[in-house]
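Read the structure below first, then the notes.
One protein chain omitted, others in place.
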Amino acid sequence: MATTVFRKAHFNAAHRLHNPAWSDEKNAEVFGKCSNPKYHGHNYNLIVGVTGPKDPETGFVVDLSFLNRLITELVVERFDHKNLNEETAEFANVNPTAENIAEAIWRILRPELDDSLALKVILYETERNFVEYTGP
Amino acid sequence: MATTVFRKAHFNAAHRLHNPAWSDEKNAEVFGKCSNPKYHGHNYNLIVGVTGPKDPETGFVVDLSFLNRLITELVVERFDHKNLNEETAEFANVNPTAENIAEAIWRILRPELDDSLALKVILYETERNFVEYTGP
Amino acid sequence: MATTVFRKAHFNAAHRLHNPAWSDEKNAEVFGKCSNPKYHGHNYNLIVGVTGPKDPETGFVVDLSFLNRLITELVVERFDHKNLNEETAEFANVNPTAENIAEAIWRILRPELDDSLALKVILYETERNFVEYTGP
Amino acid sequence: MATTVFRKAHFNAAHRLHNPAWSDEKNAEVFGKCSNPKYHGHNYNLIVGVTGPKDPETGFVVDLSFLNRLITELVVERFDHKNLNEETAEFANVNPTAENIAEAIWRILRPELDDSLALKVILYETERNFVEYTGP
Amino acid sequence: MATTVFRKAHFNAAHRLHNPAWSDEKNAEVFGKCSNPKYHGHNYNLIVGVTGPKDPETGFVVDLSFLNRLITELVVERFDHKNLNEETAEFANVNPTAENIAEAIWRILRPELDDSLALKVILYETERNFVEYTGP
Partner (left out) sequence: MATTVFRKAHFNAAHRLHNPAWSDEKNAEVFGKCSNPKYHGHNYNLIVGVTGPKDPETGFVVDLSFLNRLITELVVERFDHKNLNEETAEFANVNPTAENIAEAIWRILRPELDDSLALKVILYETERNFVEYTGP
């Protein structure tokens, strides 16, 4: 019974790509202008997908109001208008690439959903660069 | 030989979310403003995906003119500018959630396609809420 | 000093096109399937533009939080998930064409803005049909 | 470890659909106006997806600068502002349907990526017609 | 009474930029890869805007079904799936730049509309390049 429901949200944040184990030269070489120590930023567009059977009484896989509230309270309020490197626990020691942000969001949301539901996170860093994470 | 071709279409319809087995209070509690008895409506964007091998003579998985005609005649003409709850057989007794509409469209189109082809239906209720159904 | 700031919002509503001074036949002839007595609906995308000088202290033409609050409280809460013909004072006796909805929104918002500011309302009824109203 | 990174690109090209083994009449019957011998054209939007584990040092599945360079040098420079039928080796004897173009792009890019990475090609011929190819 | 209604349409065509009064070298120098003698092509997105007073009986500036029919019959059927340079009277001796195509469409539609209505043509050659023509 393969139905997936998707909900779109967004947040705006500053970040830089940086591996603290590397020299500044190596960071600049690998990450280019994305490693600017003064930061740059993005409008992140987030799509969360939840797959499972439909509840026969509601016709919902999951109530989108509930899903929207989860995303707003646990993801958007945590990351919106923040400096990801300096102001979030998730990226204090993890490089905030789109891949790592998508996985962090998946890990935040996964415990909130019933085990019978599968979870997918799609994150647009720009209109041209995006990632999808479906779990380990 | 995994190629999928997609065709996008759209229809505009009125609907309300409603479970007739429930009281008005319970409907209002579960479905919120989506249960408004006077209805609201959406521009539904529909994407139909068909997966299969390519015909060696045409280079097509399926002729998009044929697929477009199927979608127009069997789906768009049935639902466009209609009140889904009151004017369609599909939702006379089924709650017209995006999940249920996507499944109904899948069931309408499935018999029209060769058994060797897989079918996927993606339905956008709004730019922020959408569903995907790939069959039972 | 011509700067315009724009804010986008949306609401979902049911409506029908109907002139009560006409017969049902004439309504059907002129408005086609848009005159369906059971209603259909749209995801309306609204863009509100405000033109004026920039405040030298803030660098704002108008505070977008203020503009967003106006739009949400006065427009979106009034029209979202409503049947425009049956449930709004604005369209009890006015045909809810995109042109008339845009003008109604303009009339709702105009008194809330300083006289030094010009107001423009753009309303998308679908991705292919939209209107712009800049005042009488 | 299922992370996919996507990169979007585009190219503009002329083409016609044509099977040289068929008569002009049969080509016109099957391919309709797409078989116009004087050609027509499209803005092709291309999305390339690469799936694999994240590099623990960079947090990347694949460096998007590298992926972008591959796409630009091997795909965009080959097809952009070209007549696909007359000016490319790939479609000298292959009908340039969206399905065949997607597969050709997949075959161009596949050898450039590590065997541990999966490759997906999504090609939009128009906003309403698109295809996805994930390999043989 | 400034209301403008807009209708969106599209057509796919091949073209090349070319001034026959110039040498091939000068054409290549000025128009670059757009001057490829074998042609390239685009998905042209067209937005037609009509400004005027609202009809008090319909609430329409112009009936969008009528406007859509004009655009389809006079513009889309003329240019869709055509080679603009070789197969259209408009560009037999006129360089089919986006500017010139927009003006040609304006000249085709202008006589069909009442003199009391103003006409605007917006033409997207690509998502990044577009033009607007509002008349001489």
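Letters A, B, C, D and E mark the chains as written, and numbering starts fresh at 1 in each.
As a convention for this text, contacts are C-beta pairs under 8 Å (C-beta built on N, C-alpha and C of every residue); 3 or more make two chains touch, one makes a residue touch a chain.
Remember, predicted model here, so these are calculated numbers, not experimental data.
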Among shown chains, those touching the left-out chain: A, C, E
Identified contact with the non-displayed chain, of C:Ala14, C:Val30, C:Val61 or C:Leu119: C:Val61
For chain A, the residues touching the chain missing from this view: 10, 12-15, 33-34, 36, 38-43, 80-83, 86-87, 126-127
Residue numbers in chain E that touch the chain omitted from display: 17, 19, 21-22, 30-32, 94-100, 102-103, 127-136
Interface with the unshown chain - residue positions in chain C: 1-9, 49, 54, 57-61, 63-65
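The rule is simple: only the chains that are shown with their structure count from here on.
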Chains touching both chain A and chain D, listed by label: B
Centre-to-centre distance between chain E and chain C (centres being mean Cα positions), rounded to whole Å: 28
Whole-Å separation of chain centres (CA-atom averages), chain B against chain E: 34
Inter-chain centre distance, chain C versus chain D - centres from mean C-alpha coordinates, in Å: 41
Two or more partner chains touched - positions in chain A: none
Each pair of chains that touches, named by its two labels: A-B, A-D, B-C, B-D, C-E, D-E
